[in-house]
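With one protein chain held back, the other chains of the complex are shown just where they sit.
Then we have chain A:
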Amino acid sequence: MPTITLSAVAKSYGGGDYAVKDLDLTVPDGAFMCLLGPSGCGKTTTLRMIAGLEQPTAGTIAVADRVLDSVEQGLYVPPERRGMGLVFQNYALWPHLSVRDNVEFGLRMRKVPAPDRRSRAEAALKMVHVDDAIDRYPSQLSGGQQQRVALARMLAINPGVLLLDEPLSNLDAQLRLEMRAELKRIHEESGATIVFVTHDQLEALTMATDVAVMKDGELQQVAAPMDLYARPANRFVAAFVGSPPMAIVDVGPAPTGLAASLLHFVKSRAEGCAPAAVGIRPEALHLGAPHASAWREEATVEAVLPAGSSWTVRLRVLETELYALSYTPVLAAPGDMLTCWTEHMHLFGEDGGRISAWDTRGVGA
């Protein structure tokens, strides 16, 4: 069954710059793997290499036991023979073909007889709920419908591997929410291995079974969504995943202010622990009466930003700006003094890697 394996894959567009550097990644059979990272991190390039639309400069790409690309062995299978599905960011529906012809195209290429083709196209369209638009042309469809047709076009050929290149980024917020659930359902129904590219961490966390975080063409961490959030492998992942982002305070050789306060606290709890930086997630920073074992400090409120279900508070703590995220109403005004406290910190080493976290249970995983 389709397990996708990338080993030592690199991609350079010439000039010594690498879009993807020495990438080792395994997408397990049936997984919903999300490639997450800021723009320009090489995630789309990776996806296009899996599809065969771009060729690696080094390395091997295989699906199941079939080698699709191997620079070392001189093996290459063109995209049209890989039998995968790929949904493009802008959908790339063919404007001169009706929805039906768009969806039937792949089957036509596989020389599926006409009656069979019809029923499979209709089934695929039914699966994404646009079967009523079957005789229309792409220009007559709304963005959401186009997106679904693009998906149906790929589902019709029943691919073992389905690749999605930021398919939700052009939709409005409401549709995006809907399509997230849809995609999850389709993943379960079709049983395909899905690789999904996005720069939206919320999308990654809500849909994926596995998330691979990339930066500058390098893999930063591969983990299940909640693991990624709870145990980021390094400073980059910690800062990238979560919103508002984690505050990371550099300690330095002669810490002062907030850094000194945090370091003092960490050292008092764990003998010999010398982190280079300490991170606090906004939702772990609480306001008001602290628990006994918590780190605490006086804070000045700078701004309160209510957002309906949550309140984001900008604080100044020992001359450093920190954000706190509260799910209970914050009744403070700018200039008020409060106590802020936390029981959960992430500790990072010299090289930026995460060494451990501290919380009320003590220093550990």
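We adopt the following convention: contacts are C-beta pairs under 8 Å (C-beta built on N, C-alpha and C of every residue); 3 or more make two chains touch, one makes a residue touch a chain; residues count from 1.
Here is the rule we use: contacts and distances are computed from a predicted model.
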{"item": "Hidden chain of the complex, named as in its UniProt record, picked from \"Chromate resistance efflux protein ChrA\", \"Glycosyltransferase family 4 protein\", \"Amino acid ABC transporter membrane protein, PAAT family\" or \"Iron(III) transport system permease protein\"", "value": "\"Iron(III) transport system permease protein\""}
{"item": "Residue of A:Y76, A:Y137 or A:Y229 touching the missing chain in the full complex", "value": "A:Y76"}
{"item": "Residue of A:V99, A:L219, A:A259 or A:A357 in touch with the missing chain, whole complex considered", "value": "A:L219"}
{"item": "Interface residues of chain A (partner: the chain not displayed)", "value": "8, 10, 16, 18, 21-22, 24-25, 51, 53, 55, 57-58, 70-76, 78-86, 88, 90, 92-96, 105-106, 109-110, 150, 153-154, 157, 216-224, 227, 233-234, 351-353"}
